[in-house]
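Excerpt of the complex: some chains, original placement.
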Amino acid sequence: MRIADLLLSTLDRVLPRPTVAHAHCDLPCGVYDPAQARIEAESVKACMEKFNGSDDSVFKERAVAIKEQRADLVKHHLWVLWTDYFKPEHLEKHPTLHQLFWTATKAAGETKKTTDTAVAQKLLDSIAEIDSIFWETKK
Amino acid sequence: MRIADLLLSTLDRVLPRPTVAHAHCDLPCGVYDPAQARIEAESVKACMEKFNGSDDSVFKERAVAIKEQRADLVKHHLWVLWTDYFKPEHLEKHPTLHQLFWTATKAAGETKKTTDTAVAQKLLDSIAEIDSIFWETKK
Amino acid sequence: MRIADLLLSTLDRVLPRPTVAHAHCDLPCGVYDPAQARIEAESVKACMEKFNGSDDSVFKERAVAIKEQRADLVKHHLWVLWTDYFKPEHLEKHPTLHQLFWTATKAAGETKKTTDTAVAQKLLDSIAEIDSIFWETKK
């Protein structure tokens, strides 16, 4: 655990947790949050680790099947952000937005086809990049 | 926005975002995060606000229908936390856990039947309480 | 209660198959029935038996995958009963209710991780216990 994480985690305990959320339906209700994609992507990576660390064939089969479902959720959450949250003015300021989402959702698809955690990490990195742009637009 | 939120939000920008996530499938992959329930509950509340602020009957109908779905997701995420994440040792330390989840999931059900944001806020408060216990068990 | 209802209700006992059902949505429509959870749990157990009785690896894989889905349905139906059907007055009369549902839904989760039919039977026993309390509250 990096020192920054530790610090943030400590602050998380001390400070009241934020209650502002960030919309994700098509009403639109206005609540979006890249955390939804990130949590599922962490699960994808964890499934790979569980798969690699086990020699029980049924367990490994289940890890593959659950990874498949979680990767689907990652794609869904990212697609929703791309189409529903981001607006032309965001694209103007972040011209790589389309390519970034394309790469990220393709990476989510790749995680279905492998148990190499590096692929899952690449997906998490793409989501982190999207997350950072997302919060910049929220300022 | 309370000063604490502002501070946390500022720290969020300065510090690298945490990359540790918290499992939620039944492998189990070990990734759980009450944020999933909270985001959907925020959406429920936002749907109510949109409903109350509009006089377009089709839009209001859509707000009710989407709120129904989001409240279902809140219940699902909470149920998963209760059954899958929490263990007997947590219950021992937090004997109100069962009652807390029962109240919270019942509150989620209540949000389907009303457009009173106070009911959604009560749900968000219950989730915040669960969230706080959750992170204490993670220490 | 109209005389016709009383008569129908009496006939229900005398005649082979009950036609009265018991609500399960969040309207609420008032129709609940633990049979929904039980049928899926029987399917979970049957999948284990099929798994154990076969040496065809593809068939065994399918049995595991279908068992996973059926166990999810068991959990869902039990959670709905717990949150939506049972009221504080029931809890007062049956103080073990929370623990019973926690144990039962955890047992459903366990059935995903094993092909030991004893685990599925334990789940069925928990559902039978819930079923018995349910029908007592219906008297």
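First chain written, first letter: the chains are A, B and C, and each begins at residue 1.
Everything below uses one rule, namely that contacts are C-beta pairs under 8 Å (C-beta built on N, C-alpha and C of every residue); 3 or more make two chains touch, one makes a residue touch a chain.
Here the structure is a predicted model, which is why all the values come from computation and not from measurement.
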Problem - Copy number across the full structure, from 3 displayed chains - result: 6
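In the analysis below, only the chains that are shown with their structure count from here on.
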Fill in the blank from the handout: Cα superposition of subunit A onto its copy subunit B, rotation angle rounded to the nearest 5 degrees, comes out at 180
Handout entry: Shared interface numbering between subunit C and subunit A [over half = same, under half = different]
Key = different
Practice task
Could you grab the centroid distance between subunit B and subunit C? Build each centroid from C-alpha atoms only and quote it in angstrom.
Solution key: 26
Handout entry: Distance from the mean Cα position of subunit B to that of subunit A, given in whole angstrom
Key = 18
Completion exercise
Taking each chain's mean CA coordinate, subunit A and subunit C are separated, in whole Å, by 35
Handout entry: Residue numbers of subunit B (touch at least two other chains)
Key = 26
Problem - Of subunit B, residues touching subunit C in the complex - result: 26, 68, 71-72, 75, 79, 82-84, 98-99, 102, 105-106, 109, 112-113
Practice task
Note which residues of subunit A are touching subunit B in the complex, please.
Solution key: 1-2, 4-5, 7-9, 11-13, 15-27, 29-31, 33, 35-36, 38-39, 41-43, 46-47, 50, 59, 62-63, 66, 69-70, 124, 128, 131-132, 135
Handout entry: subunit C-facing residues of subunit A, complex
Key = 58-59, 61-62, 65
